[in-house]
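With one protein chain held back, the other chains of the complex are shown just where they sit.
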Amino acid sequence: MPTNAPLNRKLRMGLIGGGQGAFIGRVHATAAVLDNRAALVAGALSADPLRAKASAPDYDIPADRAYTSYTEMVLAEAKRDDKVDFVSVATPNHTHFEIAKAFVEAGFNVICDKPLTFDLAQAEELLKVVEASGVVFAVTHNYTGYPLVRQAREMIQSGELGEINAIRSCYIQGWLRTRLEADNQKQAAWRTDPSKSGAAGCFGDIGTHAYNLGRYITGLQPKQISAHLKAFAEGRALDDYGTAIVRYENGALGTVTASQISHGRENDLFIEVDGTKAAIEWHQEEPNKLIVRKNGEPHKIYTRNGGPYLGAAAGASSRLPSGHPEAFFEAFANIYNTTYDAIIKRASGQKFETTDTVYPNVYDGVEGMLFITQCVESSKQDGGWLPFRHPKSRK
Amino acid sequence: MPTNAPLNRKLRMGLIGGGQGAFIGRVHATAAVLDNRAALVAGALSADPLRAKASAPDYDIPADRAYTSYTEMVLAEAKRDDKVDFVSVATPNHTHFEIAKAFVEAGFNVICDKPLTFDLAQAEELLKVVEASGVVFAVTHNYTGYPLVRQAREMIQSGELGEINAIRSCYIQGWLRTRLEADNQKQAAWRTDPSKSGAAGCFGDIGTHAYNLGRYITGLQPKQISAHLKAFAEGRALDDYGTAIVRYENGALGTVTASQISHGRENDLFIEVDGTKAAIEWHQEEPNKLIVRKNGEPHKIYTRNGGPYLGAAAGASSRLPSGHPEAFFEAFANIYNTTYDAIIKRASGQKFETTDTVYPNVYDGVEGMLFITQCVESSKQDGGWLPFRHPKSRK
Amino acid sequence: MPTNAPLNRKLRMGLIGGGQGAFIGRVHATAAVLDNRAALVAGALSADPLRAKASAPDYDIPADRAYTSYTEMVLAEAKRDDKVDFVSVATPNHTHFEIAKAFVEAGFNVICDKPLTFDLAQAEELLKVVEASGVVFAVTHNYTGYPLVRQAREMIQSGELGEINAIRSCYIQGWLRTRLEADNQKQAAWRTDPSKSGAAGCFGDIGTHAYNLGRYITGLQPKQISAHLKAFAEGRALDDYGTAIVRYENGALGTVTASQISHGRENDLFIEVDGTKAAIEWHQEEPNKLIVRKNGEPHKIYTRNGGPYLGAAAGASSRLPSGHPEAFFEAFANIYNTTYDAIIKRASGQKFETTDTVYPNVYDGVEGMLFITQCVESSKQDGGWLPFRHPKSRK
Partner (left out) sequence: MPTNAPLNRKLRMGLIGGGQGAFIGRVHATAAVLDNRAALVAGALSADPLRAKASAPDYDIPADRAYTSYTEMVLAEAKRDDKVDFVSVATPNHTHFEIAKAFVEAGFNVICDKPLTFDLAQAEELLKVVEASGVVFAVTHNYTGYPLVRQAREMIQSGELGEINAIRSCYIQGWLRTRLEADNQKQAAWRTDPSKSGAAGCFGDIGTHAYNLGRYITGLQPKQISAHLKAFAEGRALDDYGTAIVRYENGALGTVTASQISHGRENDLFIEVDGTKAAIEWHQEEPNKLIVRKNGEPHKIYTRNGGPYLGAAAGASSRLPSGHPEAFFEAFANIYNTTYDAIIKRASGQKFETTDTVYPNVYDGVEGMLFITQCVESSKQDGGWLPFRHPKSRK
């Protein structure tokens, strides 16, 4: 069981976004408290002051900490003795920057939804602010929270797969097959609106997850990228399909394919990694299995909590015995838990890792923005190769 | 989203059991608050008074409501204005009866782990007490909380499968392959000890779940049962394997097979139901899929939240979009949520269903005890057919 | 590659049955020559003399060896120098006995479809004739020909699974859900007609395969059997569903379930075997995989020709590299190939195994008839336990 020692109290969480009608805010709130290490005590739940107030009871936020704007919240919380330990930013993409920056500058730890910001320039600026502040900053590339994803990462770090040659990651959905945005479906509307979503549609929304997953698992440094983005739904302003090729520093080749127009596909993020010694395969929709293969040996199915063959990372990310499936919320909670470990260290005056963290961090967020930027630009250049290595990317 | 209207406040939960080292108590506590409809405010967390006290902070239970025994808790809570709305009983099997009975007699609603009691006589007595009291009483046959299990039930109720002819349910595990109890492994020790587990081992622990799942989904009334129980691990006092055959009133044939000695099998509960119009198949380890088959048509995979082809029950049991997997905790929480609906009705003075409830109830608990009793007895009689219809079983 | 040395010529095959409109005769003819070790040279292809003649060209059988009856064929072939080396009997169940007996008595080797005969008395008599004659006699329990079924058998023989405790085999189909026989569908008509099919319907047709598969893989000796057969399609004369329980000599418990009324299920024969050291699982519809499990280890998927971890039996039964799927015809051909090995030994004057053969033999055929007989009788006795050990059953 995770612990809040040496802090020895629950962490106080603030939530930005998540008001009535929102989806991801509720996910953050649920995941954050799943293991009872934190409590949601304050929030600026909507840009609409009335809705911000009205939504507070849904989260048990007392009226006096139900702020009508994030600016009000920063000021008020900064003055409290029992101020929030961290805020979670679950607002539309184009607002992440100003909100996160305000809280970071005031010294608050931040857990921010992805993509980190609206564009790369904002991301670079936010990175500087974070580095100057010394706060803990996590980005919810939530799929890295699955126990068997962390198992895969640990196996590669320990050399079990040998040198990595190839990464194939795909994120295939179908729900934007038609122009739901034309009917003002809320989730579709902002995702396909360049003024809210940023330069990319599908690639910003899910392509980044697919890239990040391979990056997180393998630890390989990217070098160059080439991409081809398409908008297949007639009249759509942003891409809803695409594929990118990544050259890594070590010579490995990565492919990242993302779709929102594949009929009947739900949330099918999957990855295959080929090493010189072994290969792995993992599917988000069946997250409790990791397939490990080696020439001449039976295919092996590792299962979450399946036995002592698993490493420490998987065990630390698991709550239930094997065969009792864990899923999306628990993986999201694992992002929170590993971030809490850092928050508690900071609060306790201990040193904490900032770059090669178990949770996805601000450097991953910046790299994600670089990914989006270079994919869009490469696609404009007919797939031309562009540099793709951020000087501060996670080792 | 579920709602606590017209009560308009969170429910107050008490927990019996769940002290340090326990497993299922934590599951209850997590599931109960997943949707933020209840808060855990009091508990008698262990039969060991010191541990009971020491465990309270893990659950944020204030010291003054961290009772050292359930008897103390009944008395103290009964006097409070803000008394608990319900208690969850997550103690070893042999203690369910006295605890549940005490709370019921004091007018508290109860959510009790299965099996309901240590033996059938206790179950019958408890049933009388519950009926006399008018409280809400749920039994955590938690697998009935999965959205697609409820979808299957709804499909059968509406006649989509036609007349039901056959039910095959299996619950296959492997963890008791060897006598872990000889090494005092805690989970193994009580489950294989007749003085704590009751007359059956494997059949009490998981066979009842497999039977209940078919019973819940189909609504068929059982008539007779024949069973064969075995203890394959040398020297084990209770069964660790077995198969039962159930004759239903309508002529259908059911088979229930349970194992705790199948190497590498984790928590593999699955069910197949054959109707005259269609057939279904569901596996607990891949709970987000329901296979529906009809001769001459493609096999169909229904997915949780997969689309408008699903009925109301599945939708009401689901939190995340399709493809974002939900799992064990959420199903457990669904048991809680549907019980909360009844608790709120009772608290608001409204009528509420007591027999044919969406959640498993005391009648299911009694039928589960009858199942265990008759299986053990039939097995002693070499598989002789015994009557298996409780006069008050769920319609 | 299999070889016909020391005989050094192709075997000459005769076919009984298989005339126009038949199904299984064509399967025999295709499988028999798949590896080019035999050629079909003579036949009595139908009980209808005109059709018998007319069907011969489909099989390249010359007119002078296209007999109008099996009796004519026995006499004529017996006189030839280039007489057939064996005959395959692919006629309706109720005719197997007289045909097989005639050929055996004339010294011909026989490959006979299952069930061996119409009833047990015929089977016992045929057994005597076979033993007296010294011919090679195979019965096409064809599912034992799959490479990974033979791999499973080899693993158990070598002790890799330890002592066997439990066998669960199921054979689930749906095509007889409605009374196709009422529309004179040919395959349905004879299978549901007691005068042609014998005492059992579903249990004679496919239940025997499910039982035989477990028997073949494990080598366990049965001791007692209890069964429950049902006819769910209204007005059907023979069972179309049922379940049997088998007690083995070593204390193991087996369950055999067969259905022909499960909507949308095609030919879903599958088996699970639990040993003290490991467990296996295999499905006929995905025959190129064998799942091997052991507590605390990853689940292992053995694949046909997947590597040196496989034993000799699987390799000898495989033609293509791994990942190039082999299927039903090849498994059927494997029955033929291993029978050919014995036929060639006999023709070359060498000793050959008669009891514990790789291919299913006359003893398996007799045991299959005993299985049917005792299942039908036990079912009449409400599931009463009956002895189920043939004095000459395969060790």
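Each chain carries a letter (A, B and C) given by its place in the written order, and its residues are counted from 1.
Following the convention adopted for this analysis, a residue touches a chain if its C-beta (ideal position, glycine included) is under 8 Å from a C-beta of that chain, and two chains touch if they have at least 3 such contacts.
Everything quoted here is computed from the prediction, not taken from an experiment.
K.L.:
If I consider the whole complex, including the chain that's not displayed, which of C:S88, C:T243, C:S259 or C:N288 touches that chain?
P.N.:
Only one of C:S88, C:T243, C:S259 or C:N288 touches the chain omitted from view, namely C:N288.
K.L.:
Hey, which of A:Y143, A:F203, A:Y216 or A:Y241 is the one touching the hidden chain?
P.N.:
A:Y241
K.L.:
Which of A:Q20, A:T68, A:Q221 or A:T255 sits in contact with the chain that's absent?
P.N.:
A:T255
K.L.:
Can you list where subunit A touches the absent chain?
P.N.:
165-166, 168, 170, 172, 174-175, 177-178, 226, 228, 230, 232, 241-243, 245, 251, 253, 255, 257, 259, 261-265, 272, 274-279, 293-295, 297, 299, 382-383, 385
K.L.:
Go through subunit C and note every residue touching the omitted chain.
P.N.:
Answer for subunit C: residues 10, 23, 27, 29-30, 33-34, 36, 58-60, 173, 175, 265-268, 284-288, 303, 306, 319-330 touch the chain left out.
K.L.:
So which bits of subunit B touch the chain we can't see?
P.N.:
The list for subunit B reads 292, 295-303, 306-309.
Basically, only the chains that are shown with their structure count from here on.
K.L.:
Roughly how many whole angstrom separate the Cα centroids of subunit B and subunit C?
P.N.:
Once rounded, the distance between the two centres reads 43 Å.
K.L.:
Can you check how far apart subunit A and subunit B are, centre to centre, with Cα atoms defining each centre and the answer in Å?
P.N.:
Centres of subunit A and subunit B (C-alpha means) sit 35 Å apart.
K.L.:
Residues of subunit C touching 2+ other chains?
P.N.:
In subunit C, the residues touching two or more other chains are 295, 297, 299.
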